[in-house]
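Below is one structure, written out as structure tokens; comments come after it.
Every protein chain but one is kept in place in this view of the complex.
Chain nomenclature is as follows: A, B and C, assigned in order of appearance, with residue numbering initiated at 1 for each chain independently.
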């Protein structure tokens, strides 16, 4: 069986395991106060070209989203998101669990538009009943989005500008950030993200780590007593070095970017394979998730030897399916897939 | 510098790292549906002599406590705990964050007594104003407690009997469970715990794992849709196999018990060292945390070469300090300490 | 100045004030245990033809919605509502404040459709990722809706049938229930509502009371310890008799229905006035809220002497405005309005 279901099928990049083994019996303080975490923070600051950045490590994406959003919002505020945003659709209500509404905007292949955002905010502030409504207190975007799409630098800049006009933070969910940055069709760099966003996270779980995400506050805007908030949310890992060491490894020698670029190479080859063989793309994704249109009967047959994600029905006979590559995808896996399609 | 601050100073037992490396590039489904997690669950069921047990893996203790307690309580209920219970004192209000009050009982070296519990519950149900009070909906104990003490089998049985009379679950926080089970002064086995408790967790973070805890529901009493609750609490790890594999390793060939017994051996030797040299014990702890009385001036000097925890002042000149051993403590470390005291 | 802004401009029906004065110095137990509350409950049971109904009194609508929804949902569940439902749009996030997501459906003049509901629920239960989504645990409708529209008996029956198929409660927000029941274009009676809904509330604040709503659980489905939940939500009035006495008055001799019918008469006359004078209706509302299309310039002039609600812009020159009547609207007020339009 060959697997293309998602980008968290394997363990971690071998270099991470090597360093975990190498440092295993060292004794370090807990809760992220260790030297590996400090070193990782410094390397991320450099990579972001953001010397002021405050950086915290957490174990997973949903935890991170709930923590960041709840920490930055007032009680009377909600977070704006694309209707298809992970926080609105696939986190079991983790945001509402912390007391905040997700305010949905229309989505365009997973993205929100600056004009919709602007209209929404203007409309809210013109509404005389706004004290009976949920205040828009933050904007959440994912990059890459849940559809593998990307914002351009201009789009990011526009969203950022609107947020700064209304004095609300722009938060970017970078669960797959590496795959976005290494796309062949992006003009957005990590320093751009640090520049335009007030807070974002660099995904490790899906990009080479065993697990872990790095939250980056870019403007000296970390909420007071953020360590207590981490603890209260159940997100403060005792052996914080596990997270620090992994990010230190990923941000040493550009490893994070290299393995992300590899996943993109694999995704582009996968897409080409399908196109060359006459299959239709549902959309031309620039990142590591590829959405292909297949006959339902073929899906059934293919599933006997290949595992992938069913996305949604297209018409009576055809459906959209998703193939994901990752840092761990091999040429051998693609060769096998090629023979089967 | 020699460290005795706590039991999460190092990484993981080497066998865990070996198996992580060995299985690293295998592809597995996420969220705990993988075979390693299944195998770990089966081994834990056997170790608990509890074939019906439902088992879930989480990343850390505070997260686990908040999840279990919130999932099992009704909105109008709180959880009874010793005043010194971790959930009452050192989790940044994580329980209250989920909407529930911690109802404190007196503590005796970290333990609650059956008679206090019984009196509290009887008092509540006799109170005509109880609809204006927080209903006691669960009992939380830690074993070992925050003071390293243990319940006897009779004590556990008594608490369990009271809980069953009042039809509320007994929940045991086993962050250091291995060190409790391998104490030289306990008559409580893992099957006893499974028998007397409705739910408990087996601590991995402090007992040989990189991180991770195993929640055990013992009576087919898992809350409905517990996976959704895990997700909502930000406690569902994408690569669930990381947790499964670690517990599979710890429960293969009795490793969990062996490494716990080692920590106890080290703790007993440490205690003997202090006693032999004429130091006074604050209490005679049966587990891996030892509480010693030291002169304040000596504390200062010792800290130049040894790191340990300050617990509390005793009188004008003396204080209580804590030395913790763990699965990773070495004879060499104790030798060094011995030379210094 | 003549006011048509809403249906809570005045105090209470004089008979309520009379009885408050008459009984003022009687001494009664608190928290709804008094005889007036008991009598009111019995009269409401009769009016609903629902002898099993459990009835509780609260002070206001938002409080009631948050309490009922939070009490009936599990933590992992949300409530389905029309996008324009009061709970989704105009309660400052009170539902999310209790931890639950509002799951929006398309709205048709404020109503949801059985087919949308059915499709949503079927889609959810077919989705393999549903453990990562918010479970639909309840359906919220308002009747009359925020647009003054009404469900037919067949529509109510269809919604109810779907809810019972999926074993989730149907909850009806009856903030303006009297005006719905006394509409000239409805086939829905109070016993129908008790039959099709699992829980609903009878609005007092907007229908003749000083303040107050009556929650009706129709199927012996009151959440356990509901008094404690009322208290926890800050919704348990010390002098519960204030609420009981008001509802006892409203449900004595059919007062609630008579004063509601009066408001409908006034609303129909108001609508006729506008139609006769050539104004266009935005929609032909069957209840006490009337939506008229006016020239913006005329709106400005009219506002110098009449107060009403701005609803939304229609085109460049025209807007939709709302005129509300109530139990207290007088012929004199309508005469005055007629002269001005």
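Keep in mind that, in the parts below, a residue touches a chain if its C-beta (ideal position, glycine included) is under 8 Å from a C-beta of that chain, and two chains touch if they have at least 3 such contacts.
Just so you know, these numbers come straight off a predicted model, no measurement behind them.
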Hidden-chain contact residue, picked from the options A:19, A:132, A:219 or A:269: A:132
Options B:29, B:60, B:99 or B:223, residue touching the unrepresented chain: B:99
Chain not shown: contacting residue from A:39, A:113 or A:227: A:227
Contact residue for the chain not shown (choose from B:7, B:54, B:91 or B:213): B:91
Absent-chain interface as seen on subunit A, which is shown: 70-71, 74-76, 99, 131-133, 135, 224-225, 227-229, 231-232
Subunit B residues touching the omitted chain (full complex): 75-76, 78, 89-93, 96-97, 99-102, 104, 128-129, 131-134, 310
Residues of subunit C (touch criterion as defined above) contacting the omitted chain: 3, 5-6, 8-12, 14, 17, 20-21, 23-30, 59-64, 66-67, 91-94, 97, 205-206, 210-211, 228-229, 231-239, 241-242, 328
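Here is the rule we use: only the chains that are shown with their structure count from here on.
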Centre-most chain, if every chain is reduced to its averaged C-alpha atoms: A
Distance from subunit B to subunit A - Cα centre to Cα centre, in angstrom: 33
For subunit C, residues contacting two or more additional chains: 75-76, 99, 131-133
